[in-house]
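The following block contains the structure, expressed as structure tokens.
A selection of the complex's chains, in situ.
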């Protein structure tokens, strides 16, 4: 779906939440295969059983990618993704955990191009216990509303 | 492979480079499937042909995940990944581009736990023309070398 | 997204169109792998070159499944999918074709449970030349609007 929105139309503090998705063993297998990251934390259940967390954990890049993917659906042609700040892996995600994503408009910042500004949204990936497992700030370069003449 | 290294053993400015990997149409299909991000920029060749870049582009999270995965291989049990700062999508990656990853030790910072410090490494994903397509700073909490008694 | 809608709220003749998606060689490889259908029409390029269509064609169940998947996004908790009628494979889909899906409300029918009715929607999967490649009728059992007291 396409929804056009200018920078000024984002309300600081407004937040939205996605539906949920369960992280499966298959997701970890596929992500190891896509990235080549076969660290034992993700693919060796026997070794993990000897570690503090006792079981395999999902790759940080898997949960981050899935979480960002879950926020898609609505395209705003007035914005262009610029990057992420303060991406933090706060808690491990285990096989069978169910994640949802909350996106909150945090602030807007000026941009060197006066017709545009930077939209900063806090993206929080939550598990089934409402604990934040990953947080980051998503930066989008957005058009400002043209002055009406 | 396991190589134990304390914070003090990382030399500022030292860098290492991975082998290369070609980003394929299959990678994009698999990443769309893993994340649920089916935005037309990634999966609709016909629409892309009408856009400035003329062709499908790889998901930012795909290239980031693959790039981070390419840096794996050596585990240092003295460190724990903390997160990423300043993750920036600088240039698009197209089907058939070949990426490599350069990691450079940027700086070390104090940590609230005196026995540890923060290692900051600049991670740059390059394409076949040596252009940086993604850059970010990887933060790792590392043990300091114990004082010899 | 959840949008509650009763049977009476569907307008006969109303139609909606999805974004597009390019069917890739990787999709065919994955679908052969998921279903076990390795017929040479789908996986043997050499043999296909000797046939009238000259190239590999996507599985009918692949294009049908992808097309139905493309129509998802909005859930209506007042309806439950009942089945499909008149599923027809009208034109072959080749690697590189881009499909979109048009859904048109065709009719409503009574249901043995008086509080419900059957919604019939025509689902047409189109290629990049606006040719219908697959058509079918989707049947959904929908709640009728409760009489206001």
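Note that the chains take the letters A, B and C in the order they are written out, and that residue 1 is the start of every chain.
The definition used in the following text is that contacts are C-beta pairs under 8 Å (C-beta built on N, C-alpha and C of every residue); 3 or more make two chains touch, one makes a residue touch a chain.
In this text the structure is predicted, and so the values were computed from the model without any measurement.
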Inset, instruction - Could you work out how many identical chains the complete complex has, if 3 are displayed? - result: 6
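Operating definition for what follows: only the chains that are shown with their structure count from here on.
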Inset, instruction - Please flag the chain sitting at the greatest distance from subunit B, going by CA centroids. - result: C
Legend entry - Chain pair with the most C-beta contacts: A-B
Legend entry - Homomeric contact subunit A-subunit B: same or different residue positions, threshold half: same
Inset, instruction - Let me have the rounded angstrom distance from the C-alpha centre of subunit B over to the C-alpha centre of subunit C, please. - result: 38
Legend entry - Approximate Å spacing (C-alpha centroids) for the pair subunit A, subunit C: 30
Legend entry - Per-residue overlap in subunit C, given as positions that touch at least 2 other chains: none
Legend entry - Complex contacts: residues of subunit C adjacent to subunit B: 19-22, 24-27, 29-30, 70, 96, 98, 128
Inset, instruction - Would you tell me which residues of subunit B are touching subunit C in their complex? - result: 24-26, 29-30, 33, 38, 40, 43-47, 56
Legend entry - In the complex, subunit B residues that touch subunit A: 21, 27, 30-31, 34-39, 59-62, 64-66, 68-70, 72, 75, 81-89
